[in-house]
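Missing here: one protein chain of the complex. Every other protein chain is in place.
Going by the order they are written in, the chains are A and B; count residues from 1 in each one.
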Amino acid sequence: MSKVVLDESRSDESTKGHISKILISWAVASIIGMSLVWFVLGPHLPPGTMTDQAAGQQFDIKFVSTLAVPVLFFVWFFFGYSIMKWRVRPGEDPLAGGANIRGNSKAQGTWYILTTVIVLGMAVYGTYFLVVPAGAGGGEGASPIWTPATKNMLQVQVIAQQWRFTYRWPQFGGMETTSLELPLNTEIQFNVTSLDVIHDFWAYQLGVKADANPDYNNIAFAKTQQTGRFVVRCDELCGIWHGAMYNYGNVVSQSQFQTWATNMEKQNAAVTKLLPKYATTYTPSYSGAGGGYYNTATDPNASL
Amino acid sequence: MSEITEERPVVDEEQLYHEAALGSNWWGARIAIALSLTLFGGIAFAYFYLRSLNSHGLWDPHGQTASTLMGSMILALILLSAIVSGYGNLKLKKGLTLDWQVANIFSLLAGVFAAGFQIWELTRINFYPGAFGYAGVYVAFAPVYSGVILLGMYWLETLIARSFRSNAALASDGGLGLSRSMKAENFRSANEGFSYFWNFMAFASIVFFVMFYVL
Partner (left out) sequence: MAIDFSKETGIGSSGGAPSGSSTGSGKFSPSVITGIIGGGVGYLFGHWLGNAIASGYQQVSGSGSNDVATLLGYLFATVGWFIGLGALNYPLKKMLGIDPDFSEPELGKGMSKYFKYTVDHKIVGVQYLFGMLVYFFTAGLLALAIRTELLSPTTHLWGPDTYIEIVGEHGTMMMMMMTSVILGPFGNYMIPLMIGSKRVAFPRLEAMSFWFTPLSYFILLSALWQGGFQSGWTSYAPLSLQQGVGQDAYIFGFGLQGLSMVCASTNIVATIINYRAPGMTWSRLPILGWSMISLGFTMILSIPVLIDGLYVLALDRSAQTAMLYDAHGGSSFLWENLFWFFGHPEVYLLAIPGFGVVAEIIPVFARKPVFGYKTSAAGMIGLAILSFFVWQHHLFQSGMNPDMRPLFMLTTELISIPTGFIYLVGMGTLWKARIRLTGPMLFMLGVYFNFLFGGLTGVYVSDVPINVTVHGSFFVMAHFHYTIMGGVIFAFFGAIYYWTPLVTGYQLSEKLAKIHFWSMIIAFNSTFLPLFAVGLLGQPRRVFEYAHRLQHLNQWVSISSYVLGLSLMFFVVTFIWQLAVTRKPAVRNPWGSRSLEWAVDSYPPPQHNFRQVPVVLAGPYEYADPDALPIADIVMENKDRAPVGVDR
């Protein structure tokens, strides 16, 4: 290699000028960007505010998005500035060296401290908003350690199987329905389980997501605060018809819900009798998916 | 295009690559240990995970195990093999190549028998593979265990064959154990690598014996 020629201008340049140019434009852009995200985009961010958990997630997404703006802009502005400013122009020696900088303890130290603080802050933030809203709508396993304050909860069992969801209502005689109606302003405990493979109960607008595992009860909480329709989708690949495993539910007023539930209980009474006793999990029998989901007295496979 | 500058220090390439090969022997053996450790670690994880979950009370409802007698025999063979092989290495350090060869042939046989017994034991279990949790993990463990033992024994066999092939040529120089020749040094480093691996396997055997027959 021929001897290195240095472009002396690089080493002589003042650092301060460059940094202040980057920082000022970055700060201005960030403030604008952050306000846009927080005030304009924020209220429209998913998953909406149908439950306290959905609203919590919306707030978290808004918060993180707002924080992401300055990080994104800092990298963009830095790269953009460097590329524009320090490009080799036509006619210059292409192989001349830049400033011989191997590192900068101040810049590196600031970077380490700053990223560590941000990251630890994010972890604390995430933990707080996981613990305080009782699991933030996510599946909390069979014995949740973070629970809502109220003990007076509507119990809804979500039973997933290939490829549909059904719901059982222990407070309404253990009836099983194919539709999901929920009362307004009520804390709901979803008990999610599966009869065959792993599914995932994702009630998008409710901000609830919990894997439906066979032989396992996965509990999630949410408190409704708006009426309306919501979609339930399976969110864990469960076979051929995974893509078609969805249905819809409604949050309705408490009186409407009472009417619906008592009607359903009456309508279903004959079927409910055939169902196995309400339990947190149901074991499929040898004979295949869902085969054991019947009372032993009437189960043709019971002797297996 | 390229030329060599004058003040080039003398590099003895043969020596350089000899030492690199010794280093690779060292690292190759340690990587083999790391790989086996993670491989067995995954099985041990499965064991303890299923044991702690005890789904439907079906980890091992009747306390059944594979034949303890056979298990003890396999463990004894492996330990014997490792000890005798280690004894052979002590002899090799004193230059007694023949002792090393005899000890390691014995060690090889013991290892092969252990692997064979492990397969035999697997065919003699008195439960179905899917009957309960323990059954499954045991059925998973046995082929991996005997397979790794057999790979180790392949390794040992190549060393023994090497010792027979080259010892005569090195006899004037003190034999494989003491010769300063590159060939002997390479052999010794490969042998050292194997013995670390084999000691690791002896240790793993004890751990899995406790898991499958004692706990």
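We adopt the following convention: a residue touches a chain if its C-beta (ideal position, glycine included) is under 8 Å from a C-beta of that chain, and two chains touch if they have at least 3 such contacts.
A quick note: this is a predicted structure, and the numbers were derived from the prediction, not measured.
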Shown chains in contact with the undisplayed one are A, B
Contact with the hidden chain (one of A:Thr186, A:Asn213 or A:Thr272): A:Asn213
Contact with the hidden chain, among A:Ser30, A:Gln57, A:Thr224 or A:Thr272, goes to A:Gln57
Where the unshown chain meets chain B, residue by residue: 1-5, 7-9, 11, 13-14, 16-21, 23-24, 27-28, 31, 34-36, 38-39, 41-43, 45-46, 49-50, 53-56, 58-60, 128-137, 139-140, 144, 154, 157-158, 160-166, 169, 182-183, 186-187
Interface with the undisplayed chain - residues on chain A: 1-7, 10-11, 13, 18, 45-47, 53, 56-57, 60-61, 64, 68, 71-72, 75-76, 78-79, 82-83, 86-88, 90-92, 94-104, 107-108, 111-112, 115-116, 118-120, 122-123, 125-127, 129-131, 133, 135-142, 144-145, 192, 196-198, 200, 202, 204, 207-211, 213-219, 231, 233-244, 246, 283-284
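Going forward, only the chains that are shown with their structure count from here on.
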How many Å are there between the centre of chain A and the centre of chain B, using C-alpha atoms for each centre? 47
Sites on chain B touched by chain A in the complex: 55-56
In the complex, chain A touches chain B at residues 215, 283
